[in-house]
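Here the complex is missing a single protein chain, while all its other protein chains stay put.
Chain naming follows the written order as A, B and C, and within any one chain the residues start at number 1.
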């Protein structure tokens, strides 16, 4: 029941923020903040409460908390939400970055404020839904819910070329979404043919051994849908435009969370459902992943627009994720999930920083910035921390993730990992150039340092990244069970699944 | 009753009438004559339905004709009203004059 | 019995050809009536007396009469036939003719390929038609009723001579 509460709080919060905003001018900000903090607290104490079960991984069914009520029974679609280690960590990240996004757009968004917070909260509810949905149809439903408000946020509150980039963002994601819909429906029918049960349910599809000539095509359908979202090399062109034109909160949500839905999709749907197809396409996927690491880094080095630069760094970091996912190794899988979290935090921080610089200097062009350390030392040191985080300095979160990915991927794909670790050098080059161009050298324009609000945001983000960097163990234990299950369904888990299926059949008969 | 051999000829007749109607619509530049030609086509379609109904000895053919009839009536009334409006405004019944709805204008 | 059918068919075809080719609208309409009458006879021969009667009453009676009313109202008399002369030259005939003939050939070819069944034409009396009309096809009747209502209202509305000027600049003087 808590899971539904999470989504409902966000949706009602959105509507309230929109309506009340007309009567009380600044109320929508506070409502938005509140309706983002409550789910955060709920998930936090969920984490405490369930920590015992997570460690043991002995919970009754595969999911820690589960809610499964029929929605459209004739088609076998049921409102099935489930929480396990992976989605719990993703939810924590979602609500944490959601609050950061709201805090950082406190002063920045003045026009049509309440509609802005409505969109923001609905994007968050869409993302929460994506991380919880265990029914493929419901998953696709939330996939669309999270897309539309983000389109509005970019096209209304963006900067100059917002219309072009919001179209591009919408078209890319929508096209890949439809591809996924085709794949889901095909899977639905193939499963129905073999097991006779017409269902979209994730658990049942998991154990269905339906083999058909099309399963490779379906797997590729899912793969392309998720790799467009997680920008992999050929499909990444929407990301720089969407990021450089989105408002700060928009880019934080876009980079921090929406890229993770792609990676989450790979982990949750592509690997368990299409185990041997994944092996077939793993070679191609890894090649693309390595190319996007190096290509992203090269592009980041060439950019002069700060937000585009940070956007290309996310392309490079996401390349690590694909490398990790398709090397089928526990270490790499842990690294992938940690990378999703730490990249979310570090890119969100860099985007908020870019937003603050844009607020102060009214430009994103790094050639016009320079020597900002003399006037804003705190901003400089925070910029240094997160620039170093993005190039994988140890004692910060990203290093743990990238190290685990490369370590794990090296066991199965040594050559590709060697080429990928070239990315470490290239990432150093672009982050150093960013630091040099923005904070060092002679200063041309005067700016003032952090105000207390900005200090809190940046302080929280730094604490988060250093915490994950120095003791990532609590997060790793949280993900242990999911990583194992997404890799191979040990017999123990299979038994549990049968038991949960029997319960369901009873349910349907009732 | 005519023998079944010639029942196929009825279809033949309907086809000929239909083709003539189609040619009529395309040839004439006066909307009135186009409307008349459309009536011919409708009538030939009705003929075909009746022939089929007769052939299978079921009432469906005739019912279908009734529907065609009602539709033709409604269509003619509206068509003629339109023709009057067109004549009233454009002072001509030439079809090629009425081409505001062109698509290729940039 | 077939000879009547052939005569009626020939009459129908000739009158339809003449409808299309006549310059003067009233002549065309008269030939149209002849064509509808010929078709009515064929209906009768096909054992559908009710429909034949309807054909004469509605098609020949109502629709063509409407046409004649309109022709009279717009007094499309002399000058339309002169105009038609200019419009009806060979070039306009050629392409449509080819198209219509292709259509005809295909239809004919299709009809011949069907295996013609051996059962004879049976007469379907109006009682059977009425029974099925108000049986399964009841909805059809209601729809037809609605269609006719729409036709009436549409014609009434469009036919009005409006005072309002349709176009901001082109002042239309009331005729």
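Operating definition for what follows: contacts are C-beta pairs under 8 Å (C-beta built on N, C-alpha and C of every residue); 3 or more make two chains touch, one makes a residue touch a chain.
By our rule, contacts and distances are computed from a predicted model.
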| item | value |
| --- | --- |
| Candidate names "ABC transporter substrate-binding protein", "Sarcosine oxidase alpha subunit", "NADH-quinone oxidoreductase subunit L" or "Formate dehydrogenase subunit gamma"; UniProt protein name, chain not shown | "NADH-quinone oxidoreductase subunit L" |
| Displayed partners of the chain not shown (whole complex) | A, B, C |
| Contact partner of the left-out chain, one of A:29, A:236, A:260 or A:307 | A:236 |
| Contact partner of the left-out chain, one of A:112, A:275, A:358 or A:433 | A:433 |
| Which of A:48, A:74 or A:473 contacts the chain that the document leaves out | A:473 |
| Omitted-chain contact residue, chosen from B:25, B:42, B:69 or B:83 | B:25 |
| Residue ranges of subunit C at the interface with the undisplayed chain | 95-96, 99-100, 102-103, 106-107, 109-110 |
| Touching residues (missing chain, whole complex) on subunit A | 168, 233-234, 236-237, 240, 298-299, 301-304, 330-331, 334, 371, 373-374, 377, 381, 384, 388, 393-395, 399-400, 403-404, 406-407, 410-411, 414, 417-418, 421-422, 424-425, 428-429, 432-433, 436, 439-442, 470-473, 476 |
| Interface with the undisplayed chain - residues on subunit B | 22, 25-26, 29, 34, 95-96, 98-104 |
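In the analysis below, only the chains that are shown with their structure count from here on.
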| item | value |
| --- | --- |
| Joint neighbours of subunit C and subunit B, given as chain labels | none |
| Chain closest to the middle, measuring from C-alpha centroids that were averaged per chain | A |
| Chain whose mean Cα position lies farthest from subunit B | A |
| Centroid spacing, where centroids are CA-atom means, of subunit B and subunit C in whole angstrom | 5 |
| Rounded Å distance between subunit A and subunit C, as computed from the means of their C-alpha atoms | 66 |
| Gap in Å, rounded to a whole number, between the CA centres of subunit B and subunit A | 62 |
| Junction residues of subunit A, two or more chains touched | none |
| Subunit C residues touching subunit B - in the complex, by the definition given at the top | 1-2, 4-6, 9, 12-13, 16-17, 19-20, 25, 28-29, 32, 35-36, 39, 42-43, 45-48, 50-51, 54-55, 58-59, 62-63, 66-67, 70-71, 73-74, 76, 80, 83-84, 87-88, 92-93, 95-97, 99-101, 103-104, 107-108, 111-112, 114, 116-124, 128-129, 131-133, 137, 140, 144, 147-148, 150-152, 154-159, 161, 166, 172, 175 |
| Touching residues on subunit B, where the partner in the complex is subunit C | 1-13, 15-24, 26-30, 32-33, 35-37, 39-40, 43, 46-47, 50-51, 53-55, 57-63, 65-67, 69-78, 80-85, 87-89, 93-94 |
